[in-house]
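Below is a structure I'd like to ask you about.
A single protein chain has been removed from this complex, and every other one stays in its place.
Then we have chain A:
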Amino acid sequence: MIDYAIASFPSGAGPRAGDAVSLKGVTKRYDRDVAALGPVDFNVRKGDFVSLLGPSGCGKSTALRIIAGLSEPTSGRVQLAGGGRSIGFVFQEPTLMPWATVRDNVALPLKLSRPRGADIGARVEVALARVGLAEFAAAYPRQLSGGMKMRVSLARALVTDPDVLLMDEPFAALDEITRFHLNNDLLALWRGLRKTVIFVTHSVFESVYLSRRVVVMTPRPGRICAEYAIDTAEPRSEDFRTSAEYAAYCREVSAALSRAVAGRAPR
C-alpha cells in the first residue's frame, strides 16, 4: 500500500516574498444582505497552479474578479506582485467580440495597452499558434466551434505574456473529450511558460488533474475550508487520470467538498 501524501494545511500565512497573489481578510457583500464571499486569506506562490473549488454560488467568480481588480472587495486587502498590471483573464464564456476576426480579438489587449516595441502582428501569430488556431486568424467567432472559441479566449489571455493567469471555469461548457484536450494543452502551456495560474472550477476531477494545490470553499459566503497539495510525478499525462493515486486524491477532495456543503446545509 502506498501512503499518499495528502497535505491539508491552514491557509492565510502573511504575504511572502515569492507570492504572486495575496488576499488578506477579503470579503464581498453585493447588496445590504448578500454576503457573497469571505473573509478569505489566500496566498498563491509564483509559478503555482491553484484550483478554487466550491459549490455553485459560493463566490469563486467573485474572488477571481476581485483578484483581477474587476470588482472592489468590501473589506480586506489584495496584493499582486508587480502591481497586478500583468494579468490574463479567461471568462467562463468565450467573451469574444463578434464583430472582430479571431486575429483582432487576440490582438485587443496589445492594442489597448500598447506595450513598447511590441510587434503586435507577430505576437498574435505566436499566441494563435500556441492554441493551434493559426489557420483561423481571419475567421469570425461565429465560424468557430465552442472549444475553438475558448482557445481564442485563452490565446487572448496569453498574448500579453502575463505573469498571472486567472481562469473562471473556462472549460465548464465543453464536452468531456474537448475538455480533456484543453486540459492537456493548458498543462503543457503551464509547464512551458510557468505562469501563475488560478483556476476556478466545480469539478473535483478537473481540479485534481490540473493543479498542484486545490483550495476547497464553503457555500456562500465562501470561505476556505480545506487545501490539498497534489504531489505527483510531473509532467502529468493521461496515465495520471487513470491511476490509483488520482482516484485517492479525488476521493479525498470530494469528501472535503461534501463536508463543506453539509456543514452549512441545515440552516
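In this section, a contact is a pair of C-beta atoms (placed from the backbone, for glycine too) under 8 Å apart; a residue touches a chain by one contact, two chains touch by 3 or more; residues count from 1.
Rule of thumb we're sticking to: contacts and distances are computed from a predicted model.
For the chain that does not appear here, its UniProt entry gives the protein name "ABC transporter permease", which is one of "Membrane protein", "ABC transporter permease", "NAD-dependent dihydropyrimidine dehydrogenase PreA subunit" or "Alpha-D-ribose 1-methylphosphonate 5-phosphate C-P lyase". Shown as candidates are A:68, A:81, A:127 or A:187; the residue that touches the absent chain is A:68. Listed residues A:93, A:161, A:185 or A:231: the one in touch with the omitted chain is A:93.
Chain A meets the missing chain through residues 65, 68-70, 85, 87, 89, 91, 93, 95, 97-100, 108-109, 111-113, 140-143, 160.
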